[in-house]
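Could you have a look at this structure, given as structure tokens, before my questions?
With one protein chain held back, the other chains of the complex are shown just where they sit.
Let's look at chain A:
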Amino acid sequence: MAAVEKRRPAGTPAGSFTDSGRPSVSRTAAAVESEEDFLRQVGVTEMLRTALLKVLEARPEEPIAFLAHYFENMGLRSPANGGAGEPPGQLLLQQQRLGRALWHLRLAHHSQRTAFNNNVSVAYECLSKSGRRKKPGLDGRTYSELLRHICRDGQAPEEVVAPLLHKIQCRDHEAVPLGVFRAGMLTCFVLLEFVARASALFQLLEAPGLATIDRRVGQAVLDTLEGALGAGDHATTPACYLEAGSRLGPDSLALAMDRAAAGRRPSSPMAREEFLEKAAALFIAKVKPVG
């Protein structure tokens, strides 16, 4: 009800609302300048449109939190914020740029590929606008740092992601082209999701009350996955997908787990870190190294 009350005066044309808000404007000018013009002049229209587009692109689950984040970031980005007084130190600038790039990268899930690719491009531009003296471009150091940042924030154990970083990060002096940057970001985000899946799998396999799983069963599941992935190495595409589907079906997995659990070897516990590390190794083996 209150919302309706509030909206009603806005509906009346050339109302006193604009007048009272901006007393310096003369009566005739006020008549000409509608609310729409005002919004356009101060840039709100454009800003809101961009924000809405971002929402549409990312389709977040919680739009309010998303928009709040978005406008917060807008504040950081505006020149008025950083321009006052002494320019901030190089390190701080770098941190800000990294933060902004990260924020862009997280806007869309990697499965929304177009949106994700757009955001990667924006993040790339963000990062390559470095100091005034340097030529634009992204160096390997910033890229590697960004990768480390993403992995650290992804709550994956360090020893799990270290092999991936070793495989895809660049050396400090190397210039990173957009293609490599995009592939690296994608791989990183997909690995994080993979690790999250592996973690969920660990919870499924977990014995109630214990924080470990039966090593034989865990290893059997991972071996089955490895076998299915290995099928893709020598078979043609549709056939290997079918074969993987057959190998990873519930029946086949149940049989593998059953065989492992009934085996003669004694049961020993396997911790979460070890399981994740072994699972991630399967993933990382399929990542093409940068070169």
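Here is the rule we use: a contact is a pair of C-beta atoms (placed from the backbone, for glycine too) under 8 Å apart; a residue touches a chain by one contact, two chains touch by 3 or more; residues count from 1.
We take it that contacts and distances are computed from a predicted model.
The UniProt record for the undisplayed chain lists the protein name "Nicolin-1 isoform X1", from the options "Nicolin-1 isoform X1", "Ubiquitin thioesterase", "ATP-binding cassette sub-family G member 8" or "Anaphase-promoting complex subunit 11". Checked against the hidden chain, the listed residues A:Gln41, A:Gln155 or A:Ser246 yield one contact partner: A:Ser246. Although one chain is not displayed, chain A still touches it through residues 170, 174-180, 182-183, 186-187, 190-191, 193-194, 197-198, 200-201, 204-205, 217, 221, 224-225, 228-229, 232, 239, 241-255, 257-258, 261-262, 279, 282-283, 286-288, 290-291.
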